[in-house]
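Right, chain A next:
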Amino acid sequence: MSATTVNAPAVALPPTSTFLQRFCRNRTAMVAAIILLAIILIAIFAPYIAPHDPARSSLRAILKPPSGTYWFGSDDLGRDVASRLIFASRLSLVASLQAVAIALVIGMPLGLIAGYVGGWVDTIISRCNDALMSFPALILAVVIVGLMGPSLTNAMTAIGLVYAPRIMRVVRGSTLSVREEVYVRAARATGCSDARIIIRHVLPNVTGPLVVQATVLMGQALLAEAGLSFLGLGTQPPEASWGAMLGTAFPYMAQSPVPTIAAGVVISVTVLCFNLIGDGIRDSVGRMRRSGD
Partner candidate 1 sequence: MNALRYLAKRAVSTVPMLLLVGLITFLLIHITPGDPASVVAGENASDAAIEDARRRLGLDKPFLVQFWTWLVAVLHGELGTSFTSGKPVTDLILDRMPTTLSLTAGATLIGLLIAVPLGVFAATQRGSWLDRITIFGTSLGIAAPEFFIGLLLVLVVALQLGWLPATGYIPFSEDPMEWALRLVLPSITLGLGVAAELARQVRGAMIDVLSRDYIQTARAKGLSTASIIIKHGLKNAAIPVVTVLGLQIRRLLGGTVIVEQIFAMNGVGSLAVRAVFLRDLPVLLGVALTTAVIVLLINLIVDMSYGYFDPKVRAG
Partner candidate 2 sequence: MEHDTPLLEVRDLSVQFPSPHGWLTVVDKVSFSVGRNDIVCVVGESGSGKSVTMQAAVGLVQPKGGRIRSGSVRFDGQELVGMGNRQLNRIRGDSIGFIFQEPMSSLNPAYTVGEQIAEVVRRHRGLSRADAWKRAVEALDRVHIASAASRAAEYPHQFSGGMRQRVMIAMSIACDPKLLIADEPTTALDVTIQARILELLRELQRDSGMSVLFITHDLGVVADIARHVVVMYGAQVVESADVDNLFGAPRHPYTSGLLGAMPQVALERGHDPIAIPGTVAQAHSWPSGCRFNPRCIYRQEGTCTTDAVPLEQIGGGLVRCARAAELQSTLGRAMVTA
């Protein structure tokens, strides 16, 4: 569970057209985006795509190898692995979104305040941030889940809390560099309210690195959720996310390896897509600064 801490210059997303142009030229990122889109569509249209009812178990079809009926075979309760994977995508993706949202909601305001106000406020927030980041991410997540009780929601809250410091750092960094810009100092001198300055000048320049970090964090959150669910601390049966499926398939790996492999591959591919898209966004953003006017 790692997130590359992005060096956070103040960089605005360039006008959408330029950005999209540059992004589309990056073939790897484009391919990743298309694959991710496909996965999202599969998640949305799951009921229409899945060949079987994911919850329907059949005692006669336990641990069957892949075939025409069971594309990836069946699991230990006779359920179709392919259908379960398709439906599990919903849980995994939404859960990751939830975690990243929480991280943003907590991290962004703190980052803005620390970067903009500076002084001892910044010192306190930053030190606490550093201290929080001294806990290995997965262990902290496990502990928080332990304090809240195992469930998918709690797991994602935990992951969101664990990732909030990373968002805070990125936002703080961007805010710091914008704060010293001439136009910001000018705005302050002319009596512009802080809130207005933050909204019009600081925020637009924070978006660039923030979007990159958030994208990469989606992948990390997916991995984290997979890990926690694998351990049984996240998704609780009968629900299933990809991680939970990995966890339940694992004990039967010797007899039926395909479900394990399938779940793992799906997770890896999705995370890879997020990473590549994040890289692509970073490369397409360029060195642009812009004020909100």
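Note that in this section a residue touches a chain if its C-beta (ideal position, glycine included) is under 8 Å from a C-beta of that chain, and two chains touch if they have at least 3 such contacts; residues count from 1.
Criterion applied: all candidates are chains of the complex that A comes from, given by their letters.
The shown structure was predicted, so the numbers you read here are calculated from the model rather than taken from an experiment.
Q: Among 1 or 2, which touches chain A when you look at the whole complex?
A: 1
Q: Which bits of chain A are touching candidate 1 when the two form their complex?
A: On the chain A side, the touching residues are 1-2, 127-128, 130-132, 134-140, 142-150, 154, 157, 219, 223, 226-227, 230-233, 243, 246, 250, 253-254, 257, 260-261, 264, 267-269, 271-272, 275-276.
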